[in-house]
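Of the protein chains in this complex, all but one are displayed in their positions.
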Amino acid sequence: MNTDMKRRVFLKGSLAAGTVGVAVSAGLLAPQAVMAAWPKAEFEAKKMGDLGAASGDINVKAPDIAENGAVVPVTVSHSMNADSVAIYASANGTPLVAQFMGPGAQSEVSTRIKMGKTGDVIAVVKSGGKMHHAKKSVKVTIGGCGG
Amino acid sequence: MKMTKYALAAVVAFSASSVAIADGHGNKKATDTSPAEDLAAYRAYFEKRHPDDGAGGKPDFSNGVYSILADARSQWENTEEFPPYEDMVAKGEEMWNTPFKNGKSYADCFGGDPAQRKNYPMWDDKRKMVVTMELAVNECREANGEKPLKYKKGDMTRLTAYMAYESRGQKVNVQIPNDDALAAYNNGKELYFGRRGQLNFSCASCHVQSSGTRVRGDTLSMGLGHGTGWPVYRQKWGDLGTLHRRLGGCMKQMRAKPFKAQGEELRNMEYFLTHMSNGMEFNGPSSRK
Partner (left out) sequence: MAKKSIKVRAKEKGGVVTVKALMNHPMETGLRKNKKTGKMFPAHFINEVTATIGGANAIHAYWSGGISKNPYLAFDAPGKKGDELTLSWTDNQGNSESATTKVK
């Protein structure tokens, strides 16, 4: 009820003010440099990387049952000093979905991922050179990898 | 299989409930109870049937099935962070602000105010008919020499999405001012509770007697609150649709021939079902699965 009220009020305010940033097609990043940095091997791996030990300092928020496997909201929060935060979908053909670095990866980060079938969403936090993880199982009835 | 399940659920829920409304079997007649009694019985029935929103609170009944499914609700709230209908509301605003060829505009028909939700559906006593917001939009267009818009999707939903958006927070307050209006209401009520189609279902079989139960991939929403959130953006449609578009879809599920959008039957049904949301807030447009 409360959240809903907020949502409605927020939306009304934000739409009026114009939430849309100005998009420019000239990017700030040089694509070549990016392609070189993108960790291809990790993203194309069929297996998950080092997950480290389970940690109570990490929380993965994801639905029990996905309304739509193509759009599964995931929020990872933690209280560690993180070098990076990775999100895996355990049952996907290539499980690594995202890696986050920098100040924005320090407390809470949210995105939406595709899940082809029922499996775990696993968050891996790298801190002090070591891996730590937490997971949440998500039941998928309509898979999201066909499109 | 499915039929038996529904029939059973219907009988059990109906005999156990205090819904003092015609059940379409001739046991009771639509005229047996007044609109005020219907509203009170309907509310009490759903509040008793669904005491919980799935997270330990009370359901708000104004957000469809998300009112009782906390897990689905949090996913829905995430969707509404950047509502898929946002640009469509903006398109509707543009339509509202664009004059017709004769120089007049929607504002001239609607007293300058797009926040019209609270006025519809309304009883027009001169013409002895229920006027919905969509109908009023097209009557405005035609009075100004413009072609009417389609009633189920497209530009109509853009404009009504904008009007609904500007009306958020207004209370549903459908008035039934006299006996002629009451007859239209009772007709809507009969259509809602009347069984039809190859499966011999009524709207109430699913949305009253079986609300909260699962059918294929869906949990059935409660009839209470069905009038508040239109138009709706459905993932399945990939677009906005009007209430009458959805009702047509439900009638197809009943294997019944859908009534025509904005025909007398659906306008009367809208009159009844929106009345049953009296006191709740309009909160359209909304998004759904």
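Think of it as A and B in the order they're written, each chain with its own count starting at 1.
Keep this in mind: a contact is a pair of C-beta atoms (placed from the backbone, for glycine too) under 8 Å apart; a residue touches a chain by one contact, two chains touch by 3 or more.
Since the structure is predicted, the reported quantities are computational estimates derived from the model, not experimental observations.
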Handout entry: Chains shown that the absent chain touches, full complex
Key = A, B
Handout entry: Where the missing chain touches subunit A, by residue
Key = 14, 19-29, 31-32, 34-35, 37-39, 43, 70-73, 75, 89, 92-94, 96-114, 144-147
Problem - Residues belonging to subunit B that touch the chain removed from view - result: 78, 81-82, 86-87
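Here, only the chains that are shown with their structure count from here on.
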Completion exercise
When centres are defined as mean Cα positions, the distance from subunit A to subunit B in whole Å is 36
Completion exercise
The answer for subunit B against subunit A in the complex is residues 53, 57-58, 60, 63, 71-72, 74-81, 83, 86, 89-90, 165, 168-169, 217, 235, 283, 289
Practice task
Going by the contact rule at the top, pick out the subunit A residues touching subunit B in the complex.
Solution key: 1, 3-4, 7-8, 11-12, 15, 63-68, 71-73, 110, 112, 141-142
